[in-house]
Structure formats: structure tokens, C-alpha cells
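Then we have chain A:
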Amino acid sequence: MEPLTSKKKVLIQKPLTFAERIYLPALGKGLAITISHFFKKEATIRYPEVQREMSINWRGMHSLKRDEDGKERCTACGLCALSCPAEAITMIAAERKPEEKDLYREEKYASVYEINMLRCIFCGLCEEACPKEAIYLDGPIVPSDYLRKDFIYGKDKLVEQPLVKK
Partner candidate 1 sequence: MDISFVIEKFILVVILFGLSLVIAMYSTYAERKVAAFLQDRLGPDRAGPAGMFQPLADGLKMFMKEEIIPTDSNKWLFMVGPGLAMLTACIGTAVIPWGSPINVGGRIIPLQVTDINVGVLYIFGVVSLSVYGVMIGGWASNNKYSLLSAIRAASQNISYEVAMGLSIIALLLVTNTLSLKEIVENQHGWHWNVLYQPLGFILFIVCAFAETNRAPFDLPECETELIGGYHTEYSSMKLGFYLFAEYINMFVSSAVMSTLYFGGYNYPGMDWVLIYTGPVIAPLIGTAVLFAKIFAFIFFFMWVRWTIPRFRYDQLMHLGWKILMPLAIANVIITGLVIAIVEKF
Partner candidate 2 sequence: MGASVFYLVAFLSIFFALMVIFAKNPVHSVLYLIVTFFTFTVHYILLNAQFLAVVNFIVYMGAIMVLFLFVLMLLNLNKENEPLKSGLVKILGIVAGCCLVVTLVGSLKATAISNPLVLQNADLGLVKNLGKELFGPFMLPFELSSILLLTAMVGAVLLTKKEKV
């Protein structure tokens, strides 16, 4: 058959030469390669103690941000949940009481905010959708666990630690 492309390559299997047939030179070559790796720097990173440096656009665990006064930025608009392609985010909105003025920035806030980390694909669309700059995927790798229910992260795990007043 006429070849359709010019990429066709004719393979010629030559009979092995004597040097190849006695196998020992090839063996020596292989051993030399492996022993050269013996002295190379190992690629392993001792994980919990040492962490790999991530690139600047690395997307890890979500965190709900606070503003400069330590108030939660999220206003429970639901755009993140709407934008989420994996439908991993759910929230329940609530109205801010007057005495909670120091806790939440806007009059409406998320009383429950849950992300199912098993569903999340870490695409970062929630980050882009958020009009209040309240959610960022800037955390570490989501740790493993034994039960499915433990992968549903609530506000206790997601909200940033409050600023320490000096």
C-alpha cells in the first residue's frame, strides 16, 4: 500500500553482533547507569516536615477571608455555588444582628458554608466568581481521612483565623 504520509519508517532488524550477543557489555552499561543514580540527589521530599514549594497559581484548600478589621467578607450571595461545576458548595444565608457587627462585613452572611472536598475539583471558579474577594484556594493539600462525612468542610475549617489584636 502506498504510504499516506511521509512519516513511515522502515525498521531493519539487524542480527545481533557478537558483542551484543555475549550480553555482558550491555549488562555493564546498565549497571553503570544505575550506579550513577546511586550518587545523584534523591528526588524525595520528606513530606510532613518539608513541603514542596508550590507555584504561584497553585490551588489548594479553600479559605474564607476576613477583611482588615477581622470581619468575614462572605455575604452569602451564592455566586460561588452557582459557578461551581462540581456542585461542591452549599450555603445558608442569614441576616446579621446588630450585635454581630464586628463579625461580618455585610448585613447578610453565610451561617452555614460547606464545601465537599470529595466533589471539589479545585478549578478555582469560585475564586473568580466571588465579588467580595472572600474565597481563595490558597491553602495546603486537603488531608486524607477515613469517612466521607469528614470531607465536608464547614466554616470551622474554612474560615481564616481571626486577626490577633495588638
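Quick note on the criterion: a contact is a pair of C-beta atoms (placed from the backbone, for glycine too) under 8 Å apart; a residue touches a chain by one contact, two chains touch by 3 or more; residues count from 1.
How these were chosen: all candidates are chains of the complex that A comes from, given by their letters.
Since the model is a prediction, treat every value here as computed from it, not as a measurement.
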item	value
Neighbour of chain A by the touch rule, complex-wide, chosen among 1 or 2	1
Touching residues (chain side chain A, partner candidate 1) in the complex	24, 27, 30-31, 33-35, 37-38, 40-44, 46
